[in-house]
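Showing just some of the chains, left in place.
Letters A, B and C mark the chains in the order given here, with residues in each chain numbered from 1 onward.
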């Protein structure tokens, strides 16, 4: 890639879920997207949600994000 | 699915169109998405538009929405 | 297509990049999307970014946009 060349990227919205924390939830979604999409170039976090178990502990983090990759 | 397991969901933006009403326009898009995508888990309405015929009647409702499903 | 018929459209987020200008960056993304997606019906610009080269010249325009097409 050189700056100035015609290129097209695509962004896909995914939600990564992990009980470990925010960074891990991001990595879960990136890894999953990498499997079936082209190589992910970057991500952008949209919203951060999570589930709480009955004992009041955060049981998982849900990160709504976009992953982007080049359409080659 | 159990809360706490690593998971990834995908959201796809669609527009459902129906002359019958808002709920029907939502169902049109969900049904169509279900055909070619995995099973839709939930939807989120973004915008509501519509077309008006020359006699001043709403001729169709257009619901811009996202449908979400798990990437298994 | 007739107004009032049940229909579903899909919107996909892409980024068109061109050094020539905004209109060209839009056309780059539309043309690329047309190759692998159905026929694009319309587009909606979201954000406009760009890269600047070390001599202070805009070296490319990046237009984040959605392209829409009917799910037939």
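The rule we apply is simple: a contact is a pair of C-beta atoms (placed from the backbone, for glycine too) under 8 Å apart; a residue touches a chain by one contact, two chains touch by 3 or more.
Quick caveat: nothing in here was measured; it's all calculated off a predicted structure.
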(request) Of the identical chains, 3 are shown; go ahead and state how many the full complex includes. (result) 12
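The rule we apply is simple: only the chains that are shown with their structure count from here on.
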(request) Could you give the separation in Å between the centres of chain A and chain B, each centre being the mean of its C-alpha atoms? (result) 22
(request) At least two other chains touched by the same residue of chain B: list those residues. (result) 12-13
(message) With touch defined as at the start, can you tell me which chain B residues reach chain C in the complex?
(response) 12-19, 28-29, 32-33, 36, 51, 53, 59-60, 64
(request) Name, in rising order, each residue of chain A that touches chain C in their complex. (result) 3-13, 66, 68, 71
